[in-house]
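A single protein chain has been omitted; all remaining protein chains appear in their positions.
Each chain carries a letter (A and B) given by its place in the written order, and its residues are counted from 1.
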Amino acid sequence: MPSNPRVLKNVERALNRYKGYNISFEVRDGIVYLYGRVKSYDEWVDVGLRVGKVKGVEGVVNKIVWEGFPWDKVRDREVRRRRVYEENVNRVIGRYDVVVIGGGVTGTAIARELTKFQVTVALVEKAPDVAVGATKANNGMIHAGVEPPRNTLKRKLNVKGCLMYERWAEELGFSFKRIGSLWLITPRTLASFKKFIPEPFYKVVLKYLLPYAIVLKGRLNSVKGLRVVRGRKIFEMEPNAVKDALAAVYVPWTAIVDPYEVAIALAENALENGAVIYTNAEVVGFIKEGDRIKGVVTSRGTLLCRYVVNAAGVYADEIAEMAGSPEYTIHPRKGVILLFHKSTGPLVKHCLAEIILPMHPRTKGGGINPTVHGNVMWGPTATETEDKEDTSVDKEDIEILLNKYSTILESFPVEKLIRYFAGVRAATFTEDFVIRPAKWVSNLLHVAGIQSPGLASAPAIAEYAVERLREMGLELRERPDFNPRRKPLRTIRDAGLEEIDQLVKVDSRWGNVVCGCEMVTELEVVEAIRRGAKTLDAIKRRTRAGMGECQGSRCILRLAEILSRELGVTFSELLKEEGELFDGFVRGESP
Amino acid sequence: MVVIGGGPSGLAASVKLEEKGYDVTILESERELGGILMQCIHDGFGTKLFNEAFSGPEFACKFIDRVRDLDVEYFTNTFVKSVKVGSSLKEVVALNRQGVLKLSCRAIVFATGCRERTPFEIKVGGTRPAGVYTAGMVQRLVNVYGVLPGKKVLIVGGGDVGMIVARHLLLEGVEEVTIVFPEAWFAGLARNVQQCVLDFGIPFKPRTVVKEIVGKERVDGAVLVNVDEQWKPIEGTEVFHPCDTIIFSVGLIPNSSQLEEMGAEIDPRTRGPVVNEYFETSLKGVFAVGNLVTVFDYVDDAVETAFLAAEGVEKYLQGEERREKPTPLSPGKYLRLMVPHRVEWADGRDVVAFFRSSVEKENCWIVAKDGSGGEIFRTLKRYVRPTLLERLEIHRDLVDKAGRVVVDAE
Partner (left out) sequence: MQSEVICVRCPKGCKVKVAFEGGSVTSVEGYGCLLGREYAVQEVVNPQRIVSTTVRVLKAPYQRLPVRTSRPVPKDKVREVVKALAGVTVEAPVKRGEVIVKNVAGTSVDVIAERDLESEGG
């Protein structure tokens, strides 16, 4: 397709700032390919974002290199992929109608959605467990859809997906609370603009103008029910809110879930309905015939297929390129989250944020929210990072969060911080979800750029993606025997004493508490392993063992003992997530 | 009587109470009695109490034997789910492989010990791959399971536990051990410095902390950084230290969550419960002993608190008279912490207190003053150090005269 001359001109204009640089570009069917050299990674991101904003640009593939570009790493990766490809290309291990790449909440949701129909489905995940990428390092917030720009796909799917959660939670048996959010407006909200606003108007703007502007924004985005709250009402709703809050916008639809519980529930339900999940299966290439993919080559063998869904998160761009349809580049954006002890739970009732304009570049979108398990989270931050797996946390990140959010609540025991972690969002330069058939591969569906609000949108993304597959020619006949229900892992945490006593009488393992912080019993751990947990972290995600104040220092060996017994392996072979937990035996004496 | 926790302090309290004729039940969460001592296989326990150096298991067995001789009831592998405190009767709900246990009792002794401070609590940056552990956990891994954590080990913290674990690891087969700590010198006992570190030529770096843990699946190493006297990192001194295991030995914290939930007052300094001179918490009839109150250096001292609590239980059950207003005991400017926190009973033995100084000083006067600054008592300590918990006895009649007592180093 010939390129739109307007797009060409606008891209050129967007690159104005980099005139002295040797940057060139071409446009193919709405996709801009950038080439050349910049000085730093930050510039690389900046160029991409500038071009991504141009109207008519459907995707940016940023082939520019920056000074210090990790050529060695790229080459090593290529060499390794080629080797693994050669080892596995002739080893066919299955044949499926659809292969979904990626076991995050998006991939598992699509796989589960597909099992409603008479098609065979496989999901491939490179890690030993599902839900280990951005899905596990998420704050679990289900946004209502006020924030995304109006004409975006993510706005549409966010608003729809958010409202689908009751049904999902009910069917899939995961914890879900629609607690609503409260966005506080305080004297700090417009502090940077104070000099432009005459004093008498400042409070009026804060108390009356701004909240309604936000309500209006919600309405334009089709989010109904937003309400302005003022005065005592704020503190009736949120007793611990900062005392100088002038007004607040209440968003009733905001909800919270445990993100990995959602993905694990989806995966379990998909399995029950006949999907096959290959873990430890990294995609290293494709077998193609013309413009069609015939097989997905993974580190565990080749899966022949008719359709492929690329839900590979931060690796979606590499998968797209391997498949022969590079249409976007992911620029990973890291988010750091602080987790506080359960005793802080009662101090926070809603998902809270203080509106500060302009937004701080590293904390935009974040806030304070309770978790479904009764903890409190602060975050996330937003930092561009070169490394797709950069889950490191700087002390600076912690300090930024502690400072930034300290003005949301009147008081909060920040010393109850028990953990912090980082996740990497899979942002594209167009900053919208990319869910569409590949332009140059006829049976590949992109489900890429699923950054925030990806979790909130997941139910809608799954339906939308399956609809696209249907348009691409996949015949979908409903399965009469589809079972939408998944039994949650039973726990005695909130059970009555008589119930617990009866359980123990049936199976004494219910009486063996292995994690005291979170009250997890041996039977739950065994059941998690039976359902597919093969690593310590997989057990942790399913049972919460090790998630309390001691962060596992008291239960890790008990868990290791159960895991080694159930899997029939020695301590030395146990994994945390992907790395080995221990190494060898005392004086070389194996047990 | 219910004693929660079957470590040395819990056992000591149980034995004393049973000897006094009370009916005691011990609830222990591990699979055997003895607590943390069962994994502390090195010697040096009991020098104060028995005038002899035992290993941890040997010391614990002294009390376990006594528990067996006296036929004290105990449940192992038993998790305490909740404790309800009524005005006179208390109810403990516990859970084990036999089912739910409901125990009504007249007094409770909490002896739940302490837990290890995690790397998160000291805000170490970087990632959290496999290979990041706490020292106590590794001690158990090596001494109970016979498994090694890795080959090249970095130990963070210059206290006793860190040094002892370093020696064990080296003797048991790891290839390389290095110790880093923020102080100018080891915080632990000189004995351990000599016998655990210097004897084996283990390399160590004072005034050094871990800035970042590096590694994705397994630890690749740590970014070390030098710190100044205030433990502030000195920019530009970062070095990469390759290793596959990082073991944190950065302090112990009382396991007081359950007491806190029950509404017991907590001392922010010790992070344990506030107690009176017989180690009774702010909840009447609920006692707290051992490392749960504050972290002890010597098990002998922890055991003493258990003996005191046993006497306190007796006073409580006999309804002995309390003071109209308790006399507060508090640490002064140069003390980091002190227990107990108040004198509450009308009569009794002299007050046994434990404190940690915030300064290091030779031949240091410890002075107790009353509310108006008048000196009521002084004693000379040969050497005080922040890392050493000191014991102090104050005559009860001196306390009686003062409205409050503030103890400080001079």
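The working rule: a contact is a pair of C-beta atoms (placed from the backbone, for glycine too) under 8 Å apart; a residue touches a chain by one contact, two chains touch by 3 or more.
Predicted, not measured: the structure shown is a model, and the values here were computed from it.
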Contacting the left-out chain in the complete assembly, out of B:50, B:231, B:365 or B:383: B:383
Selected residue (touches chain absent from view) among B:16, B:42, B:115 or B:152: B:42
Among B:31, B:84 or B:401, the residue in touch with the chain that has been omitted: B:31
Contacting the left-out chain in the complete assembly, out of B:3, B:27 or B:61: B:61
Absent-chain contact - pick from B:19, B:69, B:175 or B:199: B:199
Contact footprint on chain B, counting only the chain that is left out: 31-32, 38, 41-43, 53, 55-58, 60-61, 142-146, 168, 171-172, 185, 189-191, 193-195, 198-199, 362, 382-383, 385, 387-388
For chain A, residues in touch with the removed chain: 586-589, 591
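Note that in this section only the chains that are shown with their structure count from here on.
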Residue ranges of chain A touching chain B (in the complex, touch as defined): 343, 389, 391-395, 398, 417-421, 492, 497-498, 500-501, 504-505, 508-509, 511-513, 516, 519, 549-551, 553-554, 556-557, 561, 571-572, 575-589, 591
Residues on chain B engaged by chain A in the complex (per definition of touch): 29, 77, 79, 81, 93, 95-100, 102, 115-116, 118, 120-121, 123, 125-131, 133-134, 136-137, 140-142, 144-151, 172-173, 211-218, 244-245, 257, 260-261
